[in-house]
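Excluded from the complex is one protein chain; the other protein chains are retained at their positions.
Up next, subunit A:
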């Protein structure tokens, strides 16, 4: 697995969404490098400001990007396996942040800043900062799918949202979507083949994405795969691809189940929270009619309130961080299955044509046309690309889910820690008063001693 800029963390220091600014006026400055910029390839490249690069629009995420890269390094060292460490250079770093609302008479939409730092010669400059909207990401993905059909293209967050149900401009929604877009771009930038795609280059650097023009830069393979003829029937699928398909099916199912469970938990927690709040108020109102017991009862009410707050925080986190990642993987699986289907078709076509050609050769000694060889090439390319991508994907998936689940565990631990602290401080308060008490009357507990 590669480590360029780590995932989903570029969200510090955003401006509020309500700032109305023309999206394209915000940050189109071509960033000029400072005099003492030393850019080198390899894993030790320092990112961003530490070189003394004067950057007009500071990328607020640089520090955390650096920090998290270090963390991820640690993870991988302990992990022990990194099949791409030697084969990939880490010279393309991308970040998505800074959402801004753009209001026009025709429509309202959000744009995001896409920042790029790179040493690749395919790029004219080492830094770019452009603003893009969701549509642009969608365009990019479609172009990638079309031009690199033998590869697994990472998913985008969902396109459509129910207008009445979800607020497209709420902070949570925008934040969640932005994190997903950032992840998407990082995965593409990490990919040894996709990251060199000219459409990506255009996306990252062009001032104006003229999408209608459609850059005519399809690769050879892309061109031919796009025109795969249907109607051929696959005979025998190689076992490794069968295994992939089965795995995806089962994994999809399990993810769906986990999604349902997580949602159910959120629902139950929300109902629990409602009752818990009410419960706290009963203690508070009882305190009103007591003298000696007033402070203890108020103390309990306070603890209950604190626990409510802690639970609210956790639930919010789960909704924002956990569920979207699950859904993303479900989308990923969908697109991967499509790719598998295309591979099947490519194999079927080759085998079909080959069979036909062999028959003709037997009949009238017509040589096997170049067509058939091309098909064979196509298929073999497909298989190789797919296998390579599969390994990457498995590895990424493992990291992602490790992070996701440990995050969930962490949130739960934090929640309980907060609650425990609240109750412990209450006990100190309550027990202090106990020792002051010198009345001769006995409590039931004392009678039982």
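Keep in mind that, in the parts below, a residue touches a chain if its C-beta (ideal position, glycine included) is under 8 Å from a C-beta of that chain, and two chains touch if they have at least 3 such contacts; residues count from 1.
By our rule, contacts and distances are computed from a predicted model.
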Listed names "NADH-ubiquinone oxidoreductase chain 4L", "PX domain-containing protein", "AP-3 complex subunit beta" or "General transcription and DNA repair factor IIH subunit TFB4", matching UniProt entry of the absent chain: "PX domain-containing protein"
Sole contact to the chain not displayed, among A:265, A:356 or A:384: A:265
Residue among A:106, A:370 or A:444 that touches the chain left out of view: A:444
Given A:254, A:341 or A:361, the one touching the chain that is not displayed: A:254
Residues belonging to subunit A that touch the chain removed from view: 247, 250-251, 254, 257-258, 261, 264-265, 268-269, 271-272, 275-276, 278-279, 282-283, 285-286, 289, 292-293, 296-297, 299-300, 303, 398, 401-402, 405-406, 409-410, 412-413, 415-417, 419-420, 423-424, 426-427, 430-431, 433-434, 437, 439-449
